[in-house]
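Here the complex is missing a single protein chain, while all its other protein chains stay put.
Up next, chain A:
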Amino acid sequence: MIGQIIFLLVTIAAIGLFTYNARKIVRNIKLGKPLDRSDRRADRWATMARVALGQSKMVVRPVPGILHILVYAGFVIINIEVLEIAIDGLFGTHRIFSFLGGFYGFLIGAFEWLALAVWISCAVFLIRRNIVKVKRFWAREMTSWPRSDANYILFAEILLMSAFLLMNSADHKLQLEGATHYLKAGAFPVSSWLSPLLPSSESSLVLLERICWWFHIVGIFAFLNYLPYSKHFHIILAFPNTYFSKLNPKGEFDDMQSVTNEVKAMLDPSFTPVTSAEPVRFGAKDATDLTWKNLMDAYTCTECGRCTSVCPANITGKLLSPRKIMMDTRDRITEIGKNIDKHGKDHRDGKALLDDYILREEIWACTTCNACTDACPVNIDPLNIIVELRRYAVMEESQAAASLNSMFGNIENNGAPWKYSPADRLNWANQ
């Protein structure tokens, strides 16, 4: 009975704390500017099904892609078992779903194989990160925290799977010994291998089974509450983020309606634009100038670095890393959120995304080639943030390289980015 009460309290605390932190992230995302992505719902569901659920972009790199699918499938499917654990915990039952009979055996057996697959995959991931040292995990922006963050998650998953298998193993042994309360249910194709390692006395087995049971479920709650502090939040946001993907051709950059109003007013004095009360800032200087989708992208990023590893600027040693653009955006909006919590809504800390986080050298190294957006397994768009920062630098500050300014001047005066006379435009036809 005490166990049930403790379980209930732990569950409430875990879910409560998670909700509190997750709502902060939602609040932070909503600090972004509006953007309409409510169109083409069928296409959006299809994109989410293909990219997030179907992991279509992960398998472009087969080894990590397939391992990731194993961990993902394991995570999702083993959660059915967590449902049983939660019911057992609340009502003091044991293996409540065992009435399913043979099918229950199949389920538990499948969970065990999946748990093993997750265990092995996570071990391989740890090896790739820490021993093989795959280059994209050791880039400049992969400082000590992002590297540790990844390792903590992998260790946690290995521990959780170990506890799950050890629990089953002890349970299985108790079942065979005919211990009371341990009804014969389930199939244990993997955990039975551990059986020779277990103690033989019933009380030790019960203790082990109970410790593993508690470790597994409390571990899951801890993991859940680690998510909002971690890059691992992608397991949740990957779904909405792919749903709200940019569906237009990648080459198409968004149209700035605020600029259209000004240009129309310039060309046609009789044009009266719908004026907004707030003075608009062209482009983005800080994270709050970005759209909510940019910010959702930032919280969805799991720092895998596929974007950076295909970025032509990064490959050739430039400072730009699309992953860093996303990490900086997330860190900055999180900082702004913390400032709001501490000092209220109107607090200004004098910092900005541009210059304090992302350097000009980074944004001006981009070739807008879309390799990053194509590579991202969850359809994050770092390019849009880069262009927004450029827009601010150019339109609000007139801070562009002299060569770019002369290109602008040439287009304005000659209708071409180079200094040629428009009258000579057809000369090629007469040669």
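To be clear about the criterion, a contact is a pair of C-beta atoms (placed from the backbone, for glycine too) under 8 Å apart; a residue touches a chain by one contact, two chains touch by 3 or more; residues count from 1.
Throughout what follows, contacts and distances are computed from a predicted model.
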item	value
Chain left out of the displayed complex - its UniProt protein name, from "TctA family transporter", "Cytochrome bc1 complex cytochrome c subunit", "(Fe-S)-binding protein" or "Phosphate-specific transport system accessory protein PhoU"	"(Fe-S)-binding protein"
Full-complex contact with the absent chain, from A:Ala73, A:Ala86 or A:Cys369	A:Cys369
Option touching the unshown chain, where A:Arg147, A:Lys318, A:Lys338 or A:Lys351 are the choices	A:Lys318
Given A:Pro34, A:Pro196 or A:Pro249, the one touching the chain that is not displayed	A:Pro249
Touching residues on chain A - with respect to the absent chain	248-253, 255-256, 259-260, 262-264, 266-267, 282-283, 310, 312-313, 315-320, 361, 364-371, 374, 387, 389-395, 400-401, 403-404, 406-408, 411-412, 415-418, 420, 422-429, 431
